[in-house]
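Up next is chain A:
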Amino acid sequence: MAHDGEIILDVRKLDAGYGAAKVLHGVEFTVSRGEMLVVLGRNGVGKTTLLETICGLTTWQAGEILFKGQNIERLAPYRRNRMGIGWSPQEREVFPSLSVQENLAVVYRGGKWTIDKLYDLFPRLRARRDNYARLLSGGEQQMLAIARALASDPDLLLLDEPVEGLAPLVVQEMVAAINRMRAEAALTIVMVETKHEVALAHSDRCIVLDHGVIVHAAPSAEMLADHALLDRLLGVAA
Partner candidate 1 sequence: MKTALSMLAATALAALSAQATTAQETLKIGVLQSYSGMTALGGTHTDMAIKLFQQKYGDTPGGFKLQLVRRDTTGPNPEVAKRLVGEVVTRERAQILIGPDFTPNTLAAAPILTEAKVPSFVTGAATTGIVGERSPYSARTFFATPQLCKPLAAYAVKQGWNKIFVVAADFAPGHECEKFFIAALKEANGTLAGNLRTPLSNPEYSGYIQRIRDAKPDAVFIFMPLGELSIGIVRAINDSGLKASGLKIMGTGDITDEGYVDAVGDAALGVITTGIYSTQHKSALNEEFVKGFMQLGEGKHRVGWSAVSAWDAMRIMYDALESMKGQKFDPDKFKAFVYGHKFESPRGPVQIDKSNGDIIQNVYIRRVERVNGVLHNVEIETIPNVPFK
Partner candidate 2 sequence: MSEAVLETKNMHMAFGGLVIFEAIDFSLRRGDRHAIIGPNGAGKTTFINLVTGLLKPRAGEIWFDGRNVTQDTPQQRVKAGLVRTFQINSLFKALNPLESVMLALLEREGRSKPSLRTVAQEKPLIDEAMALLDRFGLAGDAFSITDALAYGKQRLLEVVLALALKPKVLLLDEPAAGLSTQQGHEVFAKLADLPGETAILFIEHDMNLVFQYADIVSVFAAGSMVLQDTPENVRASPRVREVYLGA
């Protein structure tokens, strides 16, 4: 499935890392509005760094990031968020000393994803709205992290390993929620995931990172079918 729509995110020759250390080397890719892109790769190749660079949490070193046509590579993270970039971090990182409700309320600034609507999307959160976030189970924390990212009403959603460590049934629930989000809000999603079967099955395109460099880019369906390539790039014992 190809999207010919407007390019919402345009990353050009991007170098970034932490302090002086360089993790990403000349990364280039684009994402169209409404598209879902998956970033694959082994552990420690820079997938999380890529998402955090788009959020503005790493040290930008060279290159450009254009979001909706504007250069954002030097903007503070909260400004990027206000421009429409939402992020669900790898370790969920919900605010532990806030209740579920507060976790959502602190970032909600108006917009179509009202807290009530987020509870519709993740009914389990509604049941636990007054509990401290640190008391939630792993799956609930993951839901809260995604709901929190949605609460700031993003156009682009960055998901870092949204199904890692979840029970199979919860994985299915999560995938359904993501699909529903896309259907309802025409969200653009960039997702990092190690469970490539799940990720590829539900996305449009994928890029593969290795040591901070994009080594392959292809439509997801094509990639999923090519077992030899998967094995070579991701070291998957088929």
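Just so we're on the same page, a residue touches a chain if its C-beta (ideal position, glycine included) is under 8 Å from a C-beta of that chain, and two chains touch if they have at least 3 such contacts; residues count from 1.
On the choice of candidates, all candidates are chains of the complex that A comes from, given by their letters.
Keep in mind that this is a model prediction, so the values were computed, not measured.
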Options 1 or 2 - which one, within this complex, touches chain A: 2
Complex contacts: residues of chain A adjacent to candidate 2: 42-44, 136-140, 164-172, 194, 234-237
